[in-house]
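Below: the structure, in structure tokens.
Missing here: one protein chain of the complex. Every other protein chain is in place.
Order of writing sets the labels: A, B and C. Residues in every chain begin at 1.
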Amino acid sequence: MFIEVSWLGRGGQGAVTASRLLARALAKEGMWAQAIVFFGAERRGAPVFAYNRISDKPIKYHHFVYKADVMVVFEQTLLDLTDGYKRLKDDAMIIINYAGDITKSRLRMNTYKIAKVDATSIVLDLGLLVAGIPVINTAMVGAFARAMGMPSIDSIVTAILETWPGKIGELNAEAAKRAYNETEIIKK
Amino acid sequence: MSKSEEHLLLPISHPTKGAGGKTGTWRVFKPVIIEEKCIKCMMCWMYCPDAAIEVSSRQEVPRVNYDYCKGCLICYEVCPVKAIRKEREV
Amino acid sequence: MAIYDVITGNDAAAWGARLSKVEVIAAYPITPQTTIVEKLAEWVEKGELNAKFIAVESEHSAMAAVIGASAAGVRAFTATSSQGLLYMIEMVSWAVGARTPVVMAIVNRALGPPWNIWSEHTDALMTRDTGWIQFWAANNQEVMDSIIQAYRVAEDKKVLLPAMVMLGGFVLSHTAMPVKIHDQNKVDQYLSPYEPPHYVLNPKISEAFAYGNILFPWDYAKVRLSIEKAMRNAVDVIKRAAKEFHEIFGIWHGDLIKEVNTDDAEIVIFALGAVAEQAEATLEVLRRNGIKVGVAKIRVFRPFPKEEIAKIADKASHVIVIDRDISFGWDGILAGEVKATLHEYKVDTPVTTKIMGIGGDDILPEHIEKAVKEVIKK
Partner (left out) sequence: MPKTILDELIEAGEYLLPGHTACPGCGSVIALRHVLKALGKDTILVIPASCSSVYQAIYPKVSINVMIYNVAFASAAAVASGISQALERKGFEDVNVVVWGGDGGLIDIGAASVSGAAERNENIFVICYDNEAYMNTGIQRSGSTPPGARTTTTPIGKIVGFKKPMAYIMLMHGVPYVATANVAYPTDLYEKVKKAKSIKGFKFIHIFTPCPPGWRFDDSKTIEVARLAVETGYWILWQAEYRHGRIHFELSPPSRPYLDASKRKPIEEFLKFQGRFSKITEESVKKLREWIEYQWSIAKRFLDMSAQK
């Protein structure tokens, strides 16, 4: 098994942390996962890339992901803004934070497998905001688990609680669980 | 140094009197303390840059250690009672 | 029991220092090194690490302070990158003559201008001639383990020289991957507390002495020669340190070199750090295509493993050296060392040199494959 994941978010939304959480949760299940970050001159709101490389044996590659098997998109404008489609393999899966009817989105529904979750509503409901920005990263990790069938939501919850002990951890764990339950997988 | 210590030759120096040699040879003039005039105020001792004027208590007349006195004559200048005279050496 | 975690290279470096029970840390922030010392500062403040953290005003002072601390008899640590390393370089060189076995992590980053925060090896390679032992880590586990090994080697009474551990900026420093965090008792078994056998700057312990006052040329030459002897002693000490590390922790990163598929290789790639591991990853694909390639990961750049390199190159029909660095007007820096070594050992295997990945430009498997295929066409 060898899966490459791209996270496409905005500065402040926690894409980097999401990729690290995912790697940590996968490691708990004996998987080998890298979490890679491209640091540029990020500012809050600007597009941010993070990546995962996942395998069942140690990975020795040390470069960025250019053609992802899975792309987690924090909002659809980012796909247009960053030429996101060019960074996808032909049969890739897009996991997207989207409110409302996905068929009305600009997504190329016929080309890619799509998984959809309204993460923004979940975190607004839970009051998960940092500096006024809804932080949807943990919810999107939950969505990833549902869409990809790995890791288990339990491993994700454990990884979250290890990262933020206490109230913040519990809220984030709740966000991940709700997203896990609410993610819809739309076949092409 | 044994073979096994050759990798550890350290630039360490040990405190030694006369580390710079007999600096008394630098002199042109030498200070001479006139015992009978000395009031044991210790000014000469106090201001000697070379620690070349020796005394072990206030009851003594200081002695010049000519091995190391460089002949700067600060002592001659600071003596309040002119109890030090200078003598040409070279 | 060892804890198995997914951490960045910088966290791994901090863990290496923590498990080595460093007693004084002095550091100045610089991207991409900063999170190493942030982590250590956090542990010190929380009381998880019983050490003094000196938040100095410059890298020059960071190295100065760790030299002072080490001279006074404690295990000291610092970390830097790029411009910071260059700003510190006077004291980097000083640490060698001072015979202070400090360990420093260097997160390799390109030099400005223009500003560039990404990976390149030129910074650390510019310290090549200072007399530091240089470890180049290829992954985060090796970062942590090399720091522990570095203290063991640096403090060995046959060596007593400072050691640096390199990790690629972002490529390792900010990339999280699984790392086995060792059990403290096992590390304690491997690495005894620092007891300087040569001198301790403490009037309560030692008689008064002066370290480093002026010394005439004939004596100076002897003192510098003793550094060269210590560096040569380091070869065996590094091998033993790696071997015992393997015995205790079951992990083998190689000693001065780690050879991968070199036995039957027609083409051998030499490289440093994560670049070498990237080449290792590419091997699989090439071998599947019937191309017999091997990789020699140069893990220790000083002392330079000349004999090992000559042997490996002698067996192969072609050598490729990949440098993520450049010596302007010459070639890659590692390439120069390899070529000189082969000349010294009268090995006439042809050498192709490739400079790639400058300023963080990504080194992709296809770049390495292309380099190999070019050699085959020749």
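By our rule, a contact is a pair of C-beta atoms (placed from the backbone, for glycine too) under 8 Å apart; a residue touches a chain by one contact, two chains touch by 3 or more.
Just so it is clear, the model here is predicted, and its values are computed rather than measured.
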| item | value |
| --- | --- |
| Neighbouring displayed chains - absent chain, whole complex | B, C |
| Which residue of C:Ala76, C:Met231 or C:Ala296 touches the chain not shown here | C:Ala76 |
| Selected from C:Leu86, C:Leu111, C:Met126 or C:Leu201 as touching the chain missing from the view | C:Leu201 |
| On chain C, residues whose C-beta touches the chain left out of the figure | 23-24, 26, 51-52, 54-58, 60-74, 76, 90-91, 94, 201-204, 206, 208-216, 219 |
| Chain B residues touching the omitted chain (full complex) | 11-23, 26, 42, 45-52, 55-58, 65, 67-68, 70-74, 76-78 |
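As a working rule, only the chains that are shown with their structure count from here on.
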| item | value |
| --- | --- |
| Contact graph of the chains (line, ring, star, complete, other) | line |
| Distance from chain C to chain B - Cα centre to Cα centre, in angstrom | 52 |
| Euclidean distance of C-alpha centroids - chain A vs chain C, Å | 35 |
| Residues of chain B engaged with two or more neighbouring chains | none |
| Sites on chain A at which at least two other chains make contact | none |
| Complex interface listing, chain B residues touching chain C | 6-15 |
| Interfacial residue positions of chain C with respect to chain A in the complex | 4-6, 31-32, 117, 139, 168, 170-172, 174-178, 274-275, 277-278, 280-281, 362-365 |
| Complex contacts: residues of chain A adjacent to chain C | 19-20, 23-24, 27, 32-39, 58-64, 66 |
